[in-house]
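Next up is a structure, given as structure tokens.
Below, a portion of the complex is reproduced, with chain positions unchanged.
Order of writing sets the chain letters: A, B and C. Residues in each chain are counted from 1.
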Amino acid sequence: MATLHTVNKAGQPLELCLRALNPGDSVLLLEEGVYALYEASDVLSDLLRHIAVYVLEADVLARGMTNRDDLDIDMVDYQGFVELTVANDKVVSWF
Amino acid sequence: MKYALAVYGASGTGQSSLTALSFARALLAAGHEIIRVFFYQDGVHNASSLVSPPQDEVNLPEQWQKLITEQGIDAVVCIAAALRRGVVNTEEAERYELPASNFREGYELSGLGQLLEATVEADRLVTFGD
Amino acid sequence: MSQSICIISTQAPYRGQFAREALDAALVSASYEIPTSLLLMGDGVYQILDGQSPGQLEKKKLSSLFQSLELYGIETVYVDGESLAERHLDPEQLLPLYTLLEGDAVASFLAQQDKVLSF
């Protein structure tokens, strides 16, 4: 029962998501959640040891962010978002 | 796969309505089925027929309606949430003696049960909140 | 099919209709005889703080809605222990209708659910 977690802010939504993760789950940062690339990079690099993390391209580009070369985070488009919802058994949204 | 989408945001407050719309388009492009879009909380404003943004901004209710009618998607607006926020069709306007109605065609006003039914029936539920 | 639905409620009470509309969803879900659980996390734990008197805000008391959950077969409300601790909340300040999930219990609880609806 792998779960895709979507996170749309770097504050409470990200914090709550972190304590709801099981091995094999994935996290997709979207909307203001993409700011976690700057604000929570320590948390993300820890997380990446066990969990696959993705960012939504449209939101990264809109905000003038760039993906972190030093972190193994995949950038996906809406099609990739769809594929993540198929690959996991359910979706939990944190906002 | 069969999807149910729950949309909680209006275009003015957050970004979730637009994210949901882009996701819905990508779902259909990938050959999936959307069994229901349920508009709840501030998401009910996406059914308003009176939204008129500046020309350089997207009109989200119009875009949603286009997708819903062209693709024949079952679109339900939570009736309790809509009444609280001033989004009503002609029947409800008459029932509550309101001076007008502002509901787009192609959507249905109904209860929360429609969200729970779709949730159980769908292979995947995706919630879009602000 | 008897799929289980978990409703996660993360907003403080009386902030618009968020908490109220999550409770409504839980009640409707249970009334459809769907196995339903309600999980409070983050600011959502403030919803079961005892002694709420929202009269001056002209809002309905959330506590009466919480008490009606049992009538619909929702025997307990799950609460994230870490969210309580962060807010320095003691169990005796809360309505006595919850089950604490400590540490990894939140993650394992969610893993067991078929569908999760967030508010």
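Operating definition for what follows: contacts are C-beta pairs under 8 Å (C-beta built on N, C-alpha and C of every residue); 3 or more make two chains touch, one makes a residue touch a chain.
Here the structure is a predicted model, which is why all the values come from computation and not from measurement.
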item	value
Copies present in the complete complex, per labelled chain	A x2, B x2, C x2
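In this section, only the chains that are shown with their structure count from here on.
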item	value
Gap in Å, rounded to a whole number, between the CA centres of chain B and chain A	25
Shared-contact residues (touching 2 or more other chains) in chain C	115-116, 118
Residues of chain A whose C-beta touches two or more other chains	90-91, 93, 95
Chain B-facing residues of chain A, complex	6, 8, 30-32, 58, 77-79, 81-83, 85-86, 90-91, 93, 95
Residues of chain C touching chain A in the complex	8, 10, 41-43, 80, 82-83, 106-108, 110-116, 118
In the complex, chain A residues that touch chain C	1, 3, 12-13, 15-16, 19-22, 90-95
